[in-house]
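A single protein chain has been omitted from the complex, and every remaining protein chain is retained in its original position.
Naming follows writing order (A, B and C), and every chain is counted from residue 1.
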Amino acid sequence: MVDDELYREIILEHYHHPRYKGALPDANLTAEGINPLCGDELTLYLKTDGDRIVEASFEGRGCSISQASASMLTEALRGLTIEEARQLMERVKAMLTGAPHEPFDEDEDLSALEGVRNYPVRIKCALLAWTTLEEMLEAK
Amino acid sequence: MVDDELYREIILEHYHHPRYKGALPDANLTAEGINPLCGDELTLYLKTDGDRIVEASFEGRGCSISQASASMLTEALRGLTIEEARQLMERVKAMLTGAPHEPFDEDEDLSALEGVRNYPVRIKCALLAWTTLEEMLEAK
Amino acid sequence: MSVQIAATYDVQTIRADFPILKRRVDGNPLVYLDNAATSQKPRQVIDALVQYYEQSNANVHRGLHTLAEEATEAYETARAKVAHFIGAEPESLVFTRNTTEAINLVAYAWGLANLREGDLIVLSEMEHHSNIVPWQLVAQRTGAKLHYVPFTSEGELDMEALESLLRQEPKLVAITHVSNVLGTVNPVQEITRKAHAVGAKVLVDGAQAVPHKLVNVTQIDCDFYAFSGHKMLAPTGIGALYARQELLEQMPPFMGGGSMIRKVTHEFSTWADVPTKFEAGTPNIADAVAFGVAVDYLQRVGMEAIQQHEQSLTEEALRLLEAEEDIVIYGPRDARKRCGLVSFNFKHVHPHDVAQILDKRGIAIRAGHHCCQIIMRRLDVTATARASFYLYNTLEEVRAFWKALDDVRKVFGKYGGR
Partner (left out) sequence: MSVQIAATYDVQTIRADFPILKRRVDGNPLVYLDNAATSQKPRQVIDALVQYYEQSNANVHRGLHTLAEEATEAYETARAKVAHFIGAEPESLVFTRNTTEAINLVAYAWGLANLREGDLIVLSEMEHHSNIVPWQLVAQRTGAKLHYVPFTSEGELDMEALESLLRQEPKLVAITHVSNVLGTVNPVQEITRKAHAVGAKVLVDGAQAVPHKLVNVTQIDCDFYAFSGHKMLAPTGIGALYARQELLEQMPPFMGGGSMIRKVTHEFSTWADVPTKFEAGTPNIADAVAFGVAVDYLQRVGMEAIQQHEQSLTEEALRLLEAEEDIVIYGPRDARKRCGLVSFNFKHVHPHDVAQILDKRGIAIRAGHHCCQIIMRRLDVTATARASFYLYNTLEEVRAFWKALDDVRKVFGKYGGR
């Protein structure tokens, strides 16, 4: 009906039921991101054990796309090593910007973000969580 | 033939044979004018005896219109009182800008400047000597 | 409450002048409700550009040939038209790129020369970033301080707070005439009177006022007034600053370059007369000429008629949205206290998503912070949706906009609130 390509069921589901939303009191890594076009802000929290991410969460307000993307990110990061997280980030960024990348399986939630690519202004929304992650890892 | 309206014989004659050109060593009034559009500069010298202008001259480089206008001015000012000079200035300014004014006789040299009115850019050239006079009288 | 558009106001004839309104978006007719961001342009304005470039294009001011004379004449005629439109003389009107440049011009030229450490600048919390950031930059350079007049829960300027700030004798009060988020019309004439009484200069940001209502700067009596052509039928790239002529004369120049000089030597230069002193380099001639034509167009329709028409649209929009339980409206409830725009939010849907879904229906509204992050923080949101009207919008369009909000509920509503 309206905008099925963008508002896939799975995106709406993550938006309405974000996975790990809220501050992570014992996080050892945090970073703040902002989308200057719309003012949406996001804080990302990671807790690592050695090289491995054991917990991830986010806080902030934003549109369905930015919130769903952040929710998917926190879900996907748990259990990854920092290096794996970096690779995942590159893969998502490539998917969103139309660069060559290994596609996500249809049953992976992240694949639902592919539809965003046709909405240039929304790409920044979907990217917000991932560029915040990027800055966090670069600052590390 | 070419531009008879602007380049009347009398203007060219004043241009080629300016009446009182050169500094006036014993001038008691001097003023400098500049046409910012073209950079043409003019210095005006007056020598007064009481309220009466006894000598007038100008220096400077400029186009035929600005030079002829300055030459006519120096010729016309000699012998006038300051008040008469002011009135003449207002009359010439009015003629050049199209404001109501007492017209000059056809045999007065100044009447030749009337053709300038149809050449908006040249009006500033013709005005230069007169606005310099105006500033001189205002500063007095 | 029933809404009536004045019978003499022929919106269909007006619409026929705007080629873009025939456009379709995703198969739907375009409903353009993003006028506060920028307006559409009538045929007459577009034709003015074409005619200028096909007939008279040349650089102005310094040329002796026919085209240069025609271009200069057209440019200066436009200046006079735009000046008279706001009740000013041409000598006190400087062409700029937009409102933003006009305010920066004042901040740099007047501000750097007149503000000192500890001096007070009074702004309001409903300012657009364009009337905040230039003052922050000038405050950093001069040591001046900024104070903000808050707005009430009804979205109106807190006049008591303003008056108490005035008692601290600020050097400048910089205030918007109409808020681009709340729609509020501020009493700029009263503010100017009170500010002048304590010796403050007054700058009014008229970006959202001049397009929508009759403005007379002489009556307001302000010192500076800034506005943008592109929000009032003119092309992008042209705006204007009105300033009292004696202030323009006292102020040092902003940008240096061609045209604005009288004499240049190796060491220093002297300046041309105002307003040319503030127009360095080749101006945006064609767009200035078209700005004059835009003003002609608005005057032909009549600013009172336009204002009344927009008020009808605003009333209808307010009436329809107020009846919706899941929607919050920002700004004054009374359409007579506003210009023609309505900011709102769904309680449970982010405005980005609202704008996106409406776009699929051909309905263009804006969602975001509208360059007013301070208002957003005051309203405790990150963004709002905004529908803004202009002379060519219709009641049917307002209703189509309202109906399309149901699509938002179809995508997001079934989950209920979060």
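The rule is short, and it goes like this: a contact is a pair of C-beta atoms (placed from the backbone, for glycine too) under 8 Å apart; a residue touches a chain by one contact, two chains touch by 3 or more.
The structure displayed is predicted, hence computed values, not measured ones.
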List the shown chains that the missing chain touches in the full complex.
A, B, C
Out of C:R15, C:H84, C:R97 or C:H348, which residue would touch the omitted chain in the full complex?
C:R97
Absent-chain contact - pick from C:C371, C:L391 or C:A404
C:C371
Which candidate, C:P211, C:P235, C:G292 or C:G331, sits in contact with the chain we can't see?
C:P235
Contact footprint on subunit B, counting only the chain that is left out
1-3, 6-7, 12, 16, 37-41, 61-65, 67, 119, 122, 125
Sites on subunit C contacted by the missing partner chain, in the whole complex:
19-20, 23, 25-26, 30, 32, 34, 37-38, 40-41, 45-46, 49-50, 53-55, 57-59, 62-68, 97-101, 103-104, 107-108, 128-130, 132-137, 140, 146, 148, 228, 230, 235-238, 252-261, 263-269, 280-287, 352, 355-356, 358-359, 363-368, 370-371, 373-374
Kindly note down the residues of subunit A that lie in touch with the hidden chain.
34, 36-39, 120-122
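Convention: only the chains that are shown with their structure count from here on.
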Chain pair with the most contact pairs?
A-C
Let me have the rounded angstrom distance from the C-alpha centre of subunit B over to the C-alpha centre of subunit C, please.
47
Length of the line joining the C-alpha centres of subunit A and subunit B, rounded to whole Å
77
